[in-house]
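Dumping the structure here so I can ask a few things about it.
With one protein chain withheld, the remaining protein chains of the complex are depicted in position.
The block that comes next holds chain A.
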Amino acid sequence: MRALIVDDSRVMRRIVGKLLEEVGYDVVEAGDGAEAVAVLEGSAELPVLACVDWNMPVMDGLTFVGEVRRRPEWRSVTLMMVTTESEQEQIVRALAAGAHEYLIKPFTGEALLEKLDLLGLLPARTGSGA
């Protein structure tokens, strides 16, 4: 399963990416919404999940969510905002725009995985090594 991480912070992309890789995801990254649109347009295999920051240059996360929801061919992508924006009105706006879940930074690894569980996107896993 593939996941797209859209965040202008390389550190945050690495943190979220590592957590997702640990549960078996292939991770692709984008530094802003416009770059993420380009990634989706160029994808042979669409990600099942996109973790989307709100505040980014060029195209912000909310606009990206709206863009994904506008394109029927991307309907299968589950969108989760992962952001420091924590006001109630903003969460409502993101859900109204088409985000399926919302995780507020800072968060623990367990909280991220519980959100995946809620979305039915947490694969059971064990590593192969000893």
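Assume a contact is a pair of C-beta atoms (placed from the backbone, for glycine too) under 8 Å apart; a residue touches a chain by one contact, two chains touch by 3 or more; residues count from 1.
Throughout what follows, contacts and distances are computed from a predicted model.
Peer 1: Which listed name, "protein-glutamate O-methyltransferase", "Transport permease protein", "ABC transporter ATP-binding protein" or "Alpha-E domain-containing protein", is the one UniProt assigns to the chain that has been left out?
Peer 2: Checked against "protein-glutamate O-methyltransferase", "Transport permease protein", "ABC transporter ATP-binding protein" or "Alpha-E domain-containing protein": the hidden chain maps to "protein-glutamate O-methyltransferase".
Peer 1: Which is it among A:32, A:53 or A:101 that touches the chain not included here?
Peer 2: A:101
Peer 1: Just name the one of A:26, A:73 or A:117 that touches the chain not displayed here.
Peer 2: The single option touching the absent chain is A:117.
Peer 1: Name, in rising order, the residues on chain A that touch the hidden chain in the full complex.
Peer 2: Residue positions of chain A that touch the missing chain: 22-24, 86-88, 91-92, 94-95, 99, 101-104, 106-111, 113-115, 117-118, 122, 124-130.
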